[in-house]
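What follows is a single structure, written as C-alpha cells, with notes after it.
A single protein chain has been removed from this complex, and every other one stays in its place.
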Amino acid sequence: MTFRPGLNHLYIPGPTNVPETVRMAMNVAQQDQRGPEFGAFVLSILSDLKPIFGTTAGRIMLFPGSGTSAWEAAMVNTLSPGDRVLMARHGQFSALWAKMANDLGLDVELVDLPWGAGAPVNEFARRLGADREGKIKAVFVTHNETATGVTSNVAGVRHALDACFHEALLFVDGVSSIGSIPFLMDDWGVDLAVTGSQKGLMAPAGLGILGVSDKAMAASRSNGMRRSFLKFDDYVIQTETGYFPHTPPTPVLHGLREALNRINREGLDNVFARHARLAAGVRAGVAAWGLETCAEHPSLASNTVTAIRTPAGVDAREVIRVGLMRYNTSFGSGLAQLAGKVFRIGHLGDLNEGMCLTALAVAELSLRAAGARVELGAGVAAAQEIYEQGTPAVALAAE
Amino acid sequence: MTFRPGLNHLYIPGPTNVPETVRMAMNVAQQDQRGPEFGAFVLSILSDLKPIFGTTAGRIMLFPGSGTSAWEAAMVNTLSPGDRVLMARHGQFSALWAKMANDLGLDVELVDLPWGAGAPVNEFARRLGADREGKIKAVFVTHNETATGVTSNVAGVRHALDACFHEALLFVDGVSSIGSIPFLMDDWGVDLAVTGSQKGLMAPAGLGILGVSDKAMAASRSNGMRRSFLKFDDYVIQTETGYFPHTPPTPVLHGLREALNRINREGLDNVFARHARLAAGVRAGVAAWGLETCAEHPSLASNTVTAIRTPAGVDAREVIRVGLMRYNTSFGSGLAQLAGKVFRIGHLGDLNEGMCLTALAVAELSLRAAGARVELGAGVAAAQEIYEQGTPAVALAAE
Amino acid sequence: MTFRPGLNHLYIPGPTNVPETVRMAMNVAQQDQRGPEFGAFVLSILSDLKPIFGTTAGRIMLFPGSGTSAWEAAMVNTLSPGDRVLMARHGQFSALWAKMANDLGLDVELVDLPWGAGAPVNEFARRLGADREGKIKAVFVTHNETATGVTSNVAGVRHALDACFHEALLFVDGVSSIGSIPFLMDDWGVDLAVTGSQKGLMAPAGLGILGVSDKAMAASRSNGMRRSFLKFDDYVIQTETGYFPHTPPTPVLHGLREALNRINREGLDNVFARHARLAAGVRAGVAAWGLETCAEHPSLASNTVTAIRTPAGVDAREVIRVGLMRYNTSFGSGLAQLAGKVFRIGHLGDLNEGMCLTALAVAELSLRAAGARVELGAGVAAAQEIYEQGTPAVALAAE
Partner (left out) sequence: MTFRPGLNHLYIPGPTNVPETVRMAMNVAQQDQRGPEFGAFVLSILSDLKPIFGTTAGRIMLFPGSGTSAWEAAMVNTLSPGDRVLMARHGQFSALWAKMANDLGLDVELVDLPWGAGAPVNEFARRLGADREGKIKAVFVTHNETATGVTSNVAGVRHALDACFHEALLFVDGVSSIGSIPFLMDDWGVDLAVTGSQKGLMAPAGLGILGVSDKAMAASRSNGMRRSFLKFDDYVIQTETGYFPHTPPTPVLHGLREALNRINREGLDNVFARHARLAAGVRAGVAAWGLETCAEHPSLASNTVTAIRTPAGVDAREVIRVGLMRYNTSFGSGLAQLAGKVFRIGHLGDLNEGMCLTALAVAELSLRAAGARVELGAGVAAAQEIYEQGTPAVALAAE
C-alpha cells in the first residue's frame, strides 16, 4: 500500500476515533471471563450506560457484534413471525433495518420517503390512529440516519402513539446518536433502544448494545420467534450478574469501561454541548462553500454527521479518493442511491475544534481537486467564527 | 480487588494467552473498514485459515461474536424448522449445541452419554443406517469437548455416513481443536466446521469462524429458516471481496492476522507436534499424582485440554480458588454436572514447556491446599521426563 | 487536570508525534539485552542511520539520554581541558552548547549574534584564517537552531576550514535537522554530528545519537578529558557488535527500528521533500497573517520549525495558553530572551498537510484570543494554495 505519512485523519461517521486512553485500556492480557472480579466489572459498565440511554427503569444488554446484532436481538426477542411493524425508509440504515424485518418474517408496513427526510411523524400518527384493531405491533424510528445526517423526532412518535392509546412497541435505532446527543429512553417511552460500541461510545466495534424496557421484557416472554445466540434469557442473567452467556470480547469491554470514564469526566451535558458546537461549525463551513447538505431542512441536521452534496458534475467518490490518497484523510462515502453524490463528515465521538477544522481544510482541497469551485479557507473561516464564540451560546442554540 | 503480583498464569481452555506480538498488532488506531486496503487484508486472513481448517474446496466466513455465533450461523443457513438432526450429549458444549438446535426448532435426535465419552461413532452409524428415508438432515460432532478434554473421531462419523450413502450434512464443532490439532475438513467431508478466534488461534474473542463446504452452500440457497444478522448471502460476498456486511471488530482482525503469521512461521505441523508434546507432559503429571482425567479412555485424551477429577472429598472449586487467590493462576472449572468434581488445565495456543510445568507446580500446591494428598514435585518431574525426550518421538506417538 | 477531549494536536518542535506503528513496536515485553539476537538488531539500526547522517565512512553511536548526552559525549571524548573552541550564540540551543563547553573547561571563543541569525560563516572564516598557530581545536555549528527556526550553512563552514587548511574538528548539532532535511556528514566533513531519537527520527526521547568521523576517533585516543559513562571505547564496541556497555532503553530501540523502517518505506528524498513542502505552507500562512518569523532572512528559514513573532502588545505565552487550554493544541514557546515574544510551530517528523493546516487554523484562533488582529482562515488559505500545487515544484524550490 502507498506510504502515507502523518496521522490518518478519520471522519467516517463510525467507527470513530478511539481515544488514546481507551486504546491503552484495551491492551490487556487475556483474562478469565469467569473469574471472580469479572462480573462486577461488567455491571459497572451496564450501570454507567444507563444515564447515556436516558433510562433508570430499563435494562442494558451487551451483545457480541455491532449495532446489527442489537437490531436483530431487539426483533427476535419481542416479535412473532407475521407481526405487522410500521417502518420508514429514508436512508441506507433505515432501509437495512426494514430489510432485516422482512428477512425475519415480519409484515413490514413501509413508508418510503426521500433520502434526507426525517421520520414521518404525522404519517405514522395517521396510520396508528387508523389501526383500530392494534395490528401494528411495533413502530421503528431511526433516531439518527447516519447515511443522510438527519435526526428524527422520537418524542413526536411517542406522542403519536400516546394520542391514540396505541400499544405498539417503540423501537429506536440510536447507533449514531446515543452518547453524542440527548437520548431519553424513559421520557420518550422507547422499548428497544439500539446502539453499538463504536460511535459515540468511542470504543472499537465488537458490541451491540440494547436498552430494553419492562414492556419489551414482558413481550419477550411470550413472543414466537426462534432464536438462540441472541436470546434475552441469557442476557437477563447478564444484567443481574455481569457474566456473559458466551465468550465476550474482553478488550472491547475494557475499552468501553475507559470510554465511559471519559464521558463521566467530561460530563454528559458537556459532551452534548461539544457535539452541538462542533457540528454547527461544520455546517457553517458547508454553507460557506455554497453546498447543500442531504438533510431536507436545517431542523433535521444531525449533530453527529453531515452529508454534503457535491455540485453537479463533481463525483463525490473523487473527493473521497483524493482525501485519502493525497491527504491521508478518510471521509464517509455516499451509500446506495447517494453514491457519488454525497460525501460525509462524521463529527461524533472523541473530537475537538482542531479536528473539525482539519476536516474542512482537507475537504476544500479535495473538493477542488475533484472539480468543485470552492474558495480555499472559506469553510474553515466560517467554522472558526462559530468556534471563537465558544461553547454555551452555541450549545443552547443547537439543543 | 486483591493485589496479585507477577504474571497471571492463565490455563483456562480459552480464551487462551494472547502472544505479545498479537497484542501489539491489535493496538491500532481506528480505521475505515470501507477503505481501499481493507478487503485484501481480510482476504489474506481467509486464505491463511484454509490450511488450518484443512480445506481447499471450502469457504471460510468470519462472523462477529464467538464460536456460538458460528454455531448458529451454521444451523440457520442450512437447515429448516423441524429438520431432524442427530446429536450426542457428552459434555457441556455438546449439551449447549443441542439446546441451541432445540431453540431453533430443529427435531433433535439426541444420544446421551456419560460426560467423558467420545462421539458415539457406532451408535451414529446404526441410526444412520436405519434412516432409510433420509429423515436425518444433519449429524453433529463435537470434535473436542472442552468440558471433558475428549477428542472424538470425526473421520469415523464420515465413514459411517459414507457406508450407508447417507446425505446428511456433517456439522463439526472445532472450537477447541482447530489450529491446535489436525483438522481435515475436506478429507473428513465436513460441511460446517466451527471455531472462534480465541483458542488455538490465539486472538481475543470477537469472531466466530466457519468453514463451509459447497454442499452446505447449496443447502443455504433453499433452506427455510429465518435469519438476517448471520445470513450467508452477505458472508459469501465477504469471501469474495473481504468486506464485512456489518462493522467488524478490526482490532481482533489485526490480532488474528498476526496470529496466523505466527502459525506460518512455526509451521502447522510443528504447532501440532508441540501441542501433542505439551499435552503428553500434563497427562504424565496427572498420572503421577494418582488422579484420573475425565476422558473415559486414554485414546480419547485431548491434546488441548485436560479435565482432572479431584479425589473424593476434595472440592475442585477450592483448588481453583487457591490457584487464583494465592498463586495468581487461573485454571478452568468443572462445568454443570462436573462442577466441584473437576478442574481443567488448558494447554492450547501460545504455550511452551515452562508454562505447562508452572501449571503442574501450582496445581500441586493448590490440590494440597484443598486437601488432596499429592506429592510435591511429582507431577512436575513426570512432565519433565516427557519434555526432556524432546519433540519428534512424542509428536509421532501422539498423532 | 482539565478534561480536554479529542486529539492533542502536538506542534512542539520535538519531541515530535510518535507514529502509531512506532508506538506499537515499542510495546514489547522486557527482553534480555545480552541475548543472542540483540546485537544484530542494534547493528541494523546503526546501519540504517548512516544514510540519514549522510555518511558511509563514519561510525554511529547510540548513547542513553538525549541530544544533550551526545553533545557531551562529542566533547569529552575528543577535546582536552583548556582547548580553544570557536562557537556562535544565536539562539537558546547554541547558547546551551556554549555553556556546556565552558562547564567542561574548554576555552570558548564565542561569537554573539542576534537570535535569528545563522552561523557566522564569514566571521568564522576570518577567525580561522587568523589562527595561524592552530589554537582553535574545534568549530561548532548549530545546523538548525530550534529556538529561532534558523538553518545554517554547514558546507560554508567546511569551506572556510578548508580554505585556510585548518585542522580543527567540526562539531555540528543536527538535533532538529537530521532525518528531516538533508545532512551530509561526509560531504561537509563533519567530525561529530549530534542528534536524538525524538525529533526527525520520530521515537520518544531516550537516545543521544552521534556520528563520529575517523578523525574524531583518532582524537579520542589521545585527548585529555576525564570521562567514563560516555567514553567512546565502550561505544566503539557497540558499533562493532551492537551490544551496549550499559543497560539500554530497549523500547526506544524498538521504536527507532520501526521509525527507520518508515523512513525507508517513504524514501529519504521524499521525507525531505515533504518537510520542505509542509514548511513552505506554514511560512505562507504566517506571511498571510502579516507576522514575521524570527529568522533574519528567508534564506535561513528552517524546514522543521518556524518561530513566529507576535505583534507588539500580544503576549506569545497567551497564544500558547489558549491553544492548549481551549483547543488541546501544543505550540512551542519562546525560550529565554524570546519568551513572550515568540511562539513556535514544529513541523518535523511524522506530519502531513492536514496536521499543518490544523496548526494554522488553531493558531489563528489563539492569536485572536490573545489580541492579535489576524483574519480567520487567511493563513490556512495561503498554506492550502501551496499544498494544492503538490510536491515536486515546492520541494525543488525549497531545497
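Labels A, B and C are assigned to the chains in the order they are written; within every chain, residues are numbered from 1.
Convention: contacts are C-beta pairs under 8 Å (C-beta built on N, C-alpha and C of every residue); 3 or more make two chains touch, one makes a residue touch a chain.
None of the values given here were measured: they were computed from a predicted structure.
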Based on the whole complex, identify which of B:Pro81, B:Gly134, B:Gly290 or B:Gly377 touches the chain you can't see. B:Gly377
Given C:Lys50, C:Arg84 or C:Arg227, the correct residue touching the omitted chain is C:Arg227
What subunit B residues would touch the chain not displayed? 3-7, 9, 17, 19, 27, 262, 265-266, 271, 274, 326-329, 350-355, 357-358, 361-362, 364-365, 368-369, 375-378, 380-382, 384-385, 387-388
In the full complex, which bits of subunit C touch the chain not displayed? Write them out. 1, 8, 10, 12, 14-18, 23, 26-27, 29-37, 64-69, 71-72, 81, 99-100, 103-105, 196, 198, 204-206, 225-231, 245-252, 324, 330, 333
Of the residues in subunit A, which ones touch the absent chain? 20, 23-25, 27-29
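The rule we apply is simple: only the chains that are shown with their structure count from here on.
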Innermost chain by mean C-alpha position: A
Far-end chain from subunit C, centres as C-alpha averages: B
Would you kindly tell me how far, in whole Å, the mean C-alpha position of subunit C lies from that of subunit B? 54
Give the residues of subunit C that touch two or more other chains, as numbers and ranges in rising order. 27
